[in-house]
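Missing here is one protein chain; the remaining ones are kept as they sit in the complex.
By written order: A and B. Residues from 1 in each chain.
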Amino acid sequence: MNVLEILRGKAWLTAGLLLVGLILLPFLVEASLGKSWLRIIDFALLYIMLALGLNIVVGYAGLLDLGYVAFYAVGAYCWALLASPHFGLNLPFWVILPVGAAVAALFGVLLGTPTLRLRGDYLAIVTLGFGEIIRIFINNLNAPVNITNGPQGITSIEPISIGGFSLGKTQEVLGLTLSSPHLYYYLFLLCVALVVFVCMRLENSRIGRAWVAIREDEMAAAAAGINTRNIKLLAFAMGATFGGLSGGLFASFQGFVSPESFNLMESIMILSMIVLGGMGNIVGVIVGAILVTVIPEALRYTGDLQQAVFGKVFVDPADLRMLLFGMALVLMMLLRPSGLLPSKQRRQELAEDAA
Amino acid sequence: MSDLLQVTTVSKHFGGIKALTDVSFTVRKGEIFGVIGPNGAGKTTLFNALTGLYQPDTGAIDLAGVSLYRRKPHEILKAGFARTFQNIRLFHNMTAQENVMVGRHTRTTSGVLAALLHTQHNRREERDCAAFAQQLLDRVGIGQHTHTLAKNLSYGDQRRLEIARALASEPKLLALDEPAAGMNPNEKNALRDLMVSLREEGLTLMLIEHDVKLVMGICDRLVVLDYGEKIAEGTPDIVRHDPKVIAAYLGGEVAA
């Protein structure tokens, strides 16, 4: 009897094991791969949140958004401005986080409104345009009034501090010495759990069904009584909220923000996470986010591989890794056109095709 | 019988083409009202103009005293006017039950917060909505396909599912756009029985149909369109002998 069979039907046991595994993960990663990988899994968690947010817009509602990173940027800059020496502000996280999420949601509605009549690729290019416009503004709003500090970005952003317990420095907890990335890991994990919970609840709700209906056939959805304008704006707003939330967490974790973190490539990466993992499927999106974050990092090790195989390093691994990543993207899509873990509908369909 | 739907001088043009010109008629409560006419006569355009998918250029549309003129499709549905489509428009990657549950959108209220908190109201509403959807699937005769994806249903079952989805909004008036298209005689008979029993429950039906036998047999009254204009209105008997109608159909099918 293998492990999977023992676990079948025992949801609580599975969940418990998963929880223990996730709590222990940073210790294992730090011990085996080193501190830099702890930061990488922190980033993977941030990207899971972003990807799940975009999944609401693209995966559920079928609105191809190529400017999603704008909301990430809005959230990050909200945090940066409200908790850094730039304006001399240092508001507590429970004020900034909702403000950042709300401002991002507002941007979601603002940028969503002009796109309501657009379909498919026209929508994609307009959202892309909005993403670029926001980035260009952030890049240039250091004059005449210095709001964003331009291309240099904003530095010395305060880390999150909960009741005097700062996540920005090494802390003793229950006799264990936990570094800052380690502490952030648990916070991010909690946030991911929250986002997953929200997505699961929404997926099987009246609103979730309305989103999917719009994706499937907008005109029929309208004729079935859905106020397509409001429901689409709601999708933009929800997606943007998650983007803003992740952005805020990113800013406090990283300690600095600059416009180059929020370019079009970033939007494209987030999109590829959900398409690669399996659009509309929460687990698939999570897997996609992890892969797209981890693969380029893992590819930094090709130097060692070259050394081992050829006895010398031919190509700088830093130059090689994006090339290999691009190839991996193409290959994975060719092998699994519906994503690694297709949504339940798609699975049912594949099963029925096989039957 | 009282009037349910009053359509007054509705017109619609696309560019230079007049698709509908001053079309007026009245649908009475509890009747089955047919809309017939040769291909391209403007029947579907009329449905689209009535249900808000096209904006009519002029005219007035009233349903039980409420103006539907230039309202949004979802407002029209909420007012009690549901429809199906000539070329079946289901949500293909949703199950039959989910399709019907979407049709109940305007009669349910749970928003994001309710869904997140799983409030008692939300749980009850979801349960009731699912049960209601199942009843409707049973009602139209596809109760065994609850969890089948819409696109995997047979053609006839897809037509029934579309009717179930429209019924989910508990409409006062249901407009069916060629519901019998592509059906075999058995399926057509079942459809006819369904329409008659829906009428007996108090629903008013509008029907675009090419099968003249079906229309003449089931409709209480008809309006006949040709080139976007009304050329006749009345009971099947009156319409059948109207010279303009006979001319429009080249004296063919209708007289037969």
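Definition applied: a contact is a pair of C-beta atoms (placed from the backbone, for glycine too) under 8 Å apart; a residue touches a chain by one contact, two chains touch by 3 or more.
Criterion: contacts and distances are computed from a predicted model.
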Omitted chain (choose from "Branched-chain amino acid ABC transporter permease", "Methionine import ATP-binding protein MetN", "Nitrate reductase gamma chain" or "Xenobiotic-transporting ATPase") - UniProt protein name: "Branched-chain amino acid ABC transporter permease"
Residue touching the undisplayed chain, where the options are A:K35, A:R119 or A:R300: A:R119
Selected from A:I268, A:A298, A:V313 or A:L340 as touching the chain missing from the view: A:I268
Residue of A:P98, A:G129 or A:G303 touching the missing chain in the full complex: A:G129
Candidates A:L25, A:L91, A:A298 or A:M333 - the one touching the absent chain: A:M333
Residue touching the undisplayed chain, where the options are B:Y69, B:F85 or B:F132: B:F85
Touching residues on chain A - with respect to the absent chain: 58, 64, 114-115, 117-119, 121-122, 124-126, 128-130, 132-133, 136-137, 139-140, 143-144, 219, 264, 268, 271-272, 275-276, 279, 315, 319-320, 322-323, 325-330, 333-334, 337-338, 346
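By definition in this document, only the chains that are shown with their structure count from here on.
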Centre-of-Cα separation between chain B and chain A, whole angstrom: 43
Chain B residues touching chain A - in the complex, by the definition given at the top: 51-53, 72-74, 77-78, 82-83, 85, 89-94, 98, 101-106, 108, 110-112, 114-116, 118, 122, 125-126, 129, 149, 151-152, 165-166, 169
Residue ranges of chain A touching chain B (in the complex, touch as defined): 197-198, 201-202, 205-210, 212-213, 216-217, 219-228, 234, 238, 345-346, 348-349, 352
